[in-house]
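A single protein chain has been omitted from the complex, and every remaining protein chain is retained in its original position.
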Amino acid sequence: MVLHTNIDKIRMVVIEEVIEETPSVKTFVFDDMLSSNAKPGQFLMIWIPRVEELPMSVMISNKKNHAAITIRKHGFGSTSLFEKKQNDQIGVRGPYGNYFSISKDVKRPLLVGGGTGLVPLMRLATLISKIQERCTIIMGAQTQKEVLFKDLAEEILSKIRTKIIVTTEDGSYGIKGVVTDALKYILKKEQFDMIYTCGPELMMVSIYNLSVTHSIPIQASLERYMKCGIGICASCCINDKLVCKDGTVFNDNQLSKMSEFGKVFRDKSGRPSNYSFN
Amino acid sequence: MVLHTNIDKIRMVVIEEVIEETPSVKTFVFDDMLSSNAKPGQFLMIWIPRVEELPMSVMISNKKNHAAITIRKHGFGSTSLFEKKQNDQIGVRGPYGNYFSISKDVKRPLLVGGGTGLVPLMRLATLISKIQERCTIIMGAQTQKEVLFKDLAEEILSKIRTKIIVTTEDGSYGIKGVVTDALKYILKKEQFDMIYTCGPELMMVSIYNLSVTHSIPIQASLERYMKCGIGICASCCINDKLVCKDGTVFNDNQLSKMSEFGKVFRDKSGRPSNYSFN
Amino acid sequence: MKNNASSPTTTNIKSIYKSSNMLSIDLAGIHLRNPLLLASGFLGISQEIFNRLYNDGLGAIVSKSISVSPLDGYKGPTVVSLGDKGYLNAVGLANPGSDVFAHEIMNNQIPLIVSIVGSSQSDFPKLISKFDKLNILGYEINLSCPHVAKMGMEVGDDPDLVTKIIKTIKSRTKKPVIIKVGIGNTDILKLATIIQESGADAITAINTIRAMIINVETGMPILSNKVGGLSGIPLKPIGVRCVYEISKKVDIPVIGCGGIFTWEDAIEYVLAGATAIELGSVIGYTGLKAFNQIKLGITKYLQKKDCKSIKEIVGLAHKY
Partner (left out) sequence: MKNNASSPTTTNIKSIYKSSNMLSIDLAGIHLRNPLLLASGFLGISQEIFNRLYNDGLGAIVSKSISVSPLDGYKGPTVVSLGDKGYLNAVGLANPGSDVFAHEIMNNQIPLIVSIVGSSQSDFPKLISKFDKLNILGYEINLSCPHVAKMGMEVGDDPDLVTKIIKTIKSRTKKPVIIKVGIGNTDILKLATIIQESGADAITAINTIRAMIINVETGMPILSNKVGGLSGIPLKPIGVRCVYEISKKVDIPVIGCGGIFTWEDAIEYVLAGATAIELGSVIGYTGLKAFNQIKLGITKYLQKKDCKSIKEIVGLAHKY
């Protein structure tokens, strides 16, 4: 075992285990002390040698000193990563960013995530299971085959009172619709102290709006184009905030001041574009 | 107070006190934790800004976290240093080198020094006064005015059985002659477990020869031209040893193998020359 | 300058002089509240971030180097930490292009210097025409990016081209023009003389130095561009040397850049001859609080040395 002290230097890790979560999502488990100690919401920069470097949330692993990443196959970079095999090497640096804050006072936490946005929520759920007595999770997917981490969430939260609601857009599993449909419904019936969310930004905007309507504090983990991960390039900026350094997690107070939240993002060159609602 | 951890980086210190030891020798006291913790025989590299950098043994100071250097006015470098005043700044790095080893077993230590070679012996005497019951010192000078550290040695060793023998070449104080004259005499009368010496190399050669004759172990602190003090330039080499790194203190076993001891030294350019006996 | 004892960090601030006055400088006709500038390429694309950086204490902001058209830059990794406060980068001059950036800074209210970069002489008039009517202080011309073909250093290494570019720019703007140089294949002192003679108003030294890191496990270069530029602490003694030698050689002011992480580093550059300094990699290490920390250190140092203004110590090392 090598003891690393500088989180910014790339550490080579071996993919010890590949878990096929859904047809388009895999989890890679590796030995890395620094990542295993990551807080929920923190991310790693993953070096895919000679291909790309991508930000990825730190996934939990049940092996000691191990951590994982969960990759959705998407464009060139993520697909190259997705195709790595057991025993292949990748580079990691981090963990970076701030994190979801939990406390004993948040007795009724509500976690809402979509797709790989569920990754930080699994680490959060692990912590919640240790200090709270109940937890509600709403998880969204397009279709049954793509439902992510449902069994894992049940396992993590098996010792406390847990409600897991799954939505699929095609209705092939759970509730038909998107997570906000389930959210609207449950907010009418139940009380929560805090909403934790991660997923597509437009989804989080809707969740944020609902949180405001119902006066529930919220913490949302944002994603932006990230090049450096260490707060020097501004490619990840949203208004005057650096998502990699000031975030990724922002609270309702911060979100309320972000005119670009759900509206404007910047591409590789730094050019701002508008989110298209569809 | 600034905490320094890297001994190699130059630390600026203020000369807090100037002690005029003899007409040609001064002691400068300064605040420096690293130097105050030096072991006997270790030396500093002293930066005289825009003039020179010179190796100097670490002198003791009775102030907490303080140390000192004792300078004999000689050529250009040492004279510039000698002329520094209270509140002037000099740079120090180190302490460097190995050191005199003392132990409880050395019940009858004999210290023999000449000129500023007495500096490391004062630090050694301080340690000896804490763990032994007796100590003998022979100190040499040219003339009465130049006798160095006699009162200091008496003070340091006041709590144990001490014999201090002073020799002057002109006989103006103590025994007339050089330290080896006194040494020859005392070795006939008394038993010693270890000889510690520092001073002009030819003096130390004579002392070494006497130590061999009387089968007494010896530790001698050598001086050589030093440029780096950190074992990279070899300007200080004596045979295959680096005086700054392997020394300055060598024992009888090492000295017996040094064909250059008292014979050959190197100048600034690295050219070897022979010591001239006079 | 007074030579005395105790460390500035332990001295109580005697507010004899207002520190704001102590730190203010004049740089090529521009008055700045303090000599700390943002180095180009750091956080340099968003007006809201500029405003934040200015609030965090900088004297002026230098934007990311802007080219006529947008550039996506290289694939990742574009920035690699070497540990020990050093970074390698090959961002590939990614920037939103002059149109979008001019729009971005349309309502700028803070002291902003636009860094521009071109692949041919004809790019520069286009760039100036985009920015010259905006509320900006002036330009920094990046003639020293060591890792983008036909841009930056390849220009800086051609003294004739440098002269032409400076004259072209100077004929089209009244604003100060700062030329940023680096360690390339041309004698930096010869270049500095040419820059002064061509009419530029100041020189920034230095940009990153062409460098590389290879991953030992895979045998592969880490940067996607393989070769990039070295920044941070490793650069400092080289940058200090360049500032010292350039400021002895020319009369126009020199802005020091390269590995400034602490107030001591900043002072070292100023003593070497820098009128102002630029901060870059320190942001990755210390974050934005670095600006005020460095300013505080400089202020205490000046007070300890009985200096009324930082201007008094610019180039002090020349006299030895």
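A few notes on this one:
We just call them A, B and C in the order they show up, numbering each chain from 1.
The rule is short, and it goes like this: contacts are C-beta pairs under 8 Å (C-beta built on N, C-alpha and C of every residue); 3 or more make two chains touch, one makes a residue touch a chain.
Quick caveat, the model's predicted, so the values are computed rather than measured.
For the chain left out of this panel, the touching residue among C:Leu137, C:Ala211 or C:Ile283 is C:Ala211.
Here one chain is not drawn; of C:Ile30, C:Ile128 or C:Ala272, the residue touching it is C:Ala272.
Listed residues A:Asn87, A:Ser158, A:Ser215 or A:Asn253: the one in touch with the omitted chain is A:Asn87. Seen across the whole complex, the unshown chain contacts chain B at 6, 8-10, 12, 45, 47, 49-54, 77, 89, 91, 93, 227-228, 230-235, 237, 239-240, 242, 245, 266-272.
Contact residues of chain C toward the unshown chain are 1, 3, 82, 84-86, 88, 157, 183, 185-188, 190, 209-214, 216-221, 226-227, 230, 233-235, 237-238, 240-241, 244-245, 264, 267-268, 271-272, 301, 313, 316-317, 320.
Throughout what follows, only the chains that are shown with their structure count from here on.
Summarising the inter-chain layout, the chain whose CA centre lies farthest from the centre of chain B is A.
Top-ranked chain pair, ordered by C-beta pairs in contact, is A-C. Centrality annotation: C (chain centre taken as mean Cα position, compared with the mean over all protein Cα atoms). Centre-to-centre spacing of chain B and chain C amounts to 50 Å, using the average Cα coordinate of each chain.
Chain centres here are Cα means. That of chain A falls 37 Å from that of chain C. The multi-chain contact residues of chain C, meaning those touching 2 or more other chains, do not exist; every residue touches at most one other chain.
Along chain A, no residue makes contact with two or more other chains.
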